[in-house]
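Apart from one protein chain that is not included, each protein chain of the complex appears where it belongs.
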Amino acid sequence: MNNSSDSSEDKGVVIQVKNTQKETVNDFLKKAMEQGVFDAVLISVKVPAGDSFAYVLLTDKELLKDTFPLPPIMSVQGAKAISSITRRGKGNKKIAAIMRPCEIRATVELTKLGQIDLDNIVLISMDCFGVMPTPSFIKDPEKSLKKFEDAIRIEDDTVMRPVCRICDKSSMVAGDLHIGTRGVQKDAFFIVSNTKKGKDILDKLGLISNKNIDTWLAKVKENAKEKQKKRKQAHKDLQSSIKNLDKFLDTFSHCINCHNCMRACPICCCRVCYFDSDKMKHPSDDYLRIAKSKGSIRFLPDTTIFHIGRMVHMSLSCVSCGSCEDACPMSIPVAQLFSMTADETQGLFDYIAGKSLEEPLPLTTFIKEELSEVEDVHD
Amino acid sequence: MNNKNSNSDILVIGAGIAGIEASLMLSKSDRKVHLIEKNSYTGGMSIKFEEVFSNMECSTCMISPKQQDLLQDKNINLIMLATVEDVKGSPGDFKVKIHKKPRYVDMDNCIGCTACFDPCPVSIKNEFEEGLSTRKAIYIPCAGALPNVPCIDTNNCLRFQGKDCQACQDACMFNAIDFNQKDEKIELNVEAIIVATGYKLFDPNNTPHYGYKKINDVYTALEFERLYASNGPTQGKIQLKNGKTPKSGAIIHCIGRDKQGYCSSVCCMYSLKFNHYLKSKIPEIQIFELYTDLCIPGKSHQKFYEKIKQTGTTLIRATDIKITQQGQKIAITHTDEKGKKRNIIVDMVILSPAIVPNTDASQLANILGITCDDLGFYKEENQNISSVVTPKPGVFIVGCSQGPKNIQETVSQANAAVGKILSASQEGING
Partner (left out) sequence: MDRKIGVYICECGPNIAEKIDIDKVIKAVSPLDDVSIATRYKLLCSEQGKKFLEEQIKKNGLTHLVVAACSPRDHQHTFMTICENAGINPFLFQLANIREQCAWITENKEEATNKAIRLTKAAIGRVRYHVPLEKKEIESNPDVLVIGGGIAGMEASLHLASPQRKIYLVEKTSQLGGVVTNLEKTFPDMQSCPKIIQDKIDQVTNNDNIKVYTNCEVTEILGFFGNFEGTVTQNNNEDKTTVGFNVGAVVLATGCALFDPTDDPNYGYGKFDNVITALEFEKMNLAGNIRLKNGKTPKSVAIIHCVGRDKKGYCSEICCMYSIKFVRYLQNKIPEIKISNFYTDLCLPEKSYQKFYEQSRGKKNDFIRIDSIKITNPGNKLTITHNDEQGNKKSHGVDMVILSPALEPSVDTKKLAEFTRISQDDEGFFAEEHEKLGPVTTSTEGVYIAGCAQGPKSIQNTLIQAEAVAGKILSSLIPGKKIEPEVKVAHISESFCIGCKTCLTVCSYGVITFDSTKKVCVANEVICRGCGNCVAACPSGAASLKHFTFNQLRQELKEAVL
C-alpha cells in the first residue's frame, strides 16, 4: 500500500488525540525514544526569533514538547537535512525523521542516487495540507502562523504555495510509517506502516495495526482526485501561457543567475554544479565571435541553459516540493514549471519519483519495448 | 624447431561473408591475404537480403562495415572477377595460378559517380536482381554494392561485340574507363587455402509441379528478397506482376528437398522471415505457410516462430503440393496433415528452395585436389575432427560450400579455419 489504494485489507493503528494533534504526535515520538526504538529525532522547531522554522536533530526527548512537525514553511527541504547527516556514512544511532511526504520522497530519490544511507534512519511522513510561501510568511510571522493553522483546520489551501495547491501526493506513503489525519475524527489519527522497519517499530511499541483505515483512504483518494483535476487544469493553463520558445525565454528573462533554485533543491546534490563550473565558461574570443554573428550576446550567457540543463539532470527525480520557487528572489514560477515538466518526463516511464525504494531510476533500466511511440516504426 | 614459413600468405576463395570474415581475421594477425572473388562485387549472397533472422537486423547495415574494412585493409589483396585455375605444390607452399578478367574500369580513378550508365545503349536482365530488373552493359549490380566501381559485361557490350561504341568512356570525367585492359594471369605462393565459395539455390524448374516460370507471381526466395529489398527493383514495394498489391500469399517450404535428400536448415527460418516481410508492408495480407517438418534449431528461433504464429498466419503441414493457375489467381492443392485433400487460392507464391552446391564446385574441387561428397558439397575429412578440414592439409572448406548452414555457423567456420591456420603456425609448433 503506497498511496490511496482502496484495499480493505489495509489496517492501521488508531491513536487517540490528547489536547492537540501536534502534542499527541510529539508524545508518540517521546514514548518511542523512551523505549529505545530510536535514539534521536529530526524534526522542525520554531526558531528562537519566532519568525521561522528549522530542522533540529534532538536527543533530549523532553524537548519534543516544543517541536512543530510539518511547519508552515519549508525553510530547508527535509531530504537535504537527512543527506547531511549520512554524508559520511551511517551512524550507529537510530534516527527518526518526521516530515512531509514530498520530503520523504526526495529522501527516497537521494537514497537511490547513492547520497543517503537509510540503514539507521526511520522515515515518518504525515498528511500535508500545504506550505505557505516563505517570502510572504516572514513579512508577518505571527499573523501568518495563525492563518496557517486556521487553514489546516478547515482544509483550505488558498494561502498555500501554487505547487501545494495542486499537489495530489500530499498523503503518499513512501517512508516507513505514515501518520494519517485526513478525514478522521478530530480526536484521533491513524498510523500505518509501510515497511518491515515500520512494522517492527509498531510491534516494539505494542501498537497493533488492526483498525480499519477505510475512512482515511477514502478521504485521501477523494482529495487526490480533486487535486489531480486541478493539477491538470493548472498545467494546461501554464502550458498555454508558455506555448512557444519565446514565451519560455520570457519567463526566465528576469532570472539573475543566482542558482538559488538549484541550491534549495534537494535533488540537486552535485558537489560542483556543472553550471557553476568552468565547463560553461569559454575563451573570450569565442564570446566575441558569437556576439559578432548574432549582433549581441547576453551575459551571463548560460542563464537559460542552466534551467534547461538542470531540468534534464533532475526532472526524473523531481518531487514537486516547491523549494526552488520559494528560494527564487525574482519570483519566477520555477516550481510550477519544473513540476509540470517532471510529470511529463516521469510519465514517459510510468515512474513516480520517490514512491518506492525498490523501483529503480528510469535511466538505469533497459526495457526492449519502450518509447516505441517516438521510435521510427520499421517493423 | 621453428617451422614458420617464410611465405605465410593465405589464399581465400570467395568474398562472401565467410571469405570476408576469414580475411579480416587473418589481416588482424598481420597475415597477407589474397582474396579472390569471381564477381565484380563483394558480399556474396548475404547482401541480397534486406533483413536477417531472427532479430530482423538490416543485412547490408550489418555487412557493409566489414566490406568497407575489407576495401581499406592494407593486408588484403582483393582480386575481383578472378577464378583459380591451377593449384600445385604442397601444404605450406602452394603455387596458385589465378585468372583475372578485366573490369575495364580503373579502380583508382573511378569515384562511382555512375555517369557512364545512362549513355550505354544496351539493356539486359540484371542477374543480381534475379532478372526482375535490367542493367546496362557497364554496371554496378545494385545501389550500395562495394566496391562502388562498375565493370563492363563483354558478352553484351556493343564494343566488345565488334560495334563502334564508346558512350561510357565519353561520359566519364575521370578517365576511368579503359577498354585496353587485358586478362591477367597471376601467380601466388601461399601457405594455406580457405575455400568459401558459397552456394546457389535449387532451381524450381526441376520441380514443375510448383509452377515456377509457368505461372506469374510464383517467386523463388531470392527473387522475393530482391522484391522486398529497399535497393531492389521495386524499391521494396511488394507487388504482383500486374502492379497490384497481393491480398494473400503462400510460402512453400522444402522445395527440392526430396530430390536433394537433405534438409537445408535455414529455409524454415527464412520462410518465417518472409512472413514478417509481407506483414510489415501489407498488414492485412493473408499468409499460408506450407511445410513438412518445422526445422528451427537455434536458441532464439522458436521465439521468432511463436511471434509469427501470433500474426494470424495459417501453418499447414502439407504434402503432394501442386500449383496451378486459376484465372487471375493461383491454386495450391495439397494433402493436409490429417490426410485430407485441400485447396487454397492465393495471389502470390514464394518457393523456399534447397541450398545446393555451386555449378562449378566440382571443377574447383579438382583444381584444389579435394573431393565433393555425393551431394556435391566439398567433403570434410572427418566431421569429428573438424568440419573445415579436408583430406588435403592446408586446404580448408567453410560456409555453405561445405554444407547448408546459416550465417552464424558460416562465420564460426570461417573463424575456425583461421584458428586452425594460425594455430599450426604459432612459433614453436610443428605444422
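A few comments on the model shown:
First chain written, first letter: the chains are A and B, and each begins at residue 1.
We take it that a residue touches a chain if its C-beta (ideal position, glycine included) is under 8 Å from a C-beta of that chain, and two chains touch if they have at least 3 such contacts.
Treat the numbers as computed from the prediction; the structure is a model and nothing was measured.
Residue-wise, the contact with the chain that is not shown comes from B:K303, picked out of B:K163, B:K182 or B:K303. Among the residues B:N55, B:Q310 or B:T359, only B:N55 touches the chain that is left out of the figure. Taking the complete complex into account, residues 112-115, 269-272, 274, 277, 279, 282-283, 285-286, 288-289, 292, 309, 313-314, 317, 360-361, 363-364, 366 of chain A touch the chain not shown. By the touch definition given at the top, chain B reaches the unshown chain through residues 17, 21, 25-26, 28-29, 52, 54-55, 57, 62, 65-66, 68, 72, 108-109, 111, 113, 115, 173-174, 261-263, 265, 293-303, 306, 337-339, 373, 375, 377, 382-388, 403-405, 407-409, 411-413, 415-420, 422-423, 426-429.
The rule is short, and it goes like this: only the chains that are shown with their structure count from here on.
For the pair chain A and chain B, the distance between mean C-alpha positions equals 62 Å.
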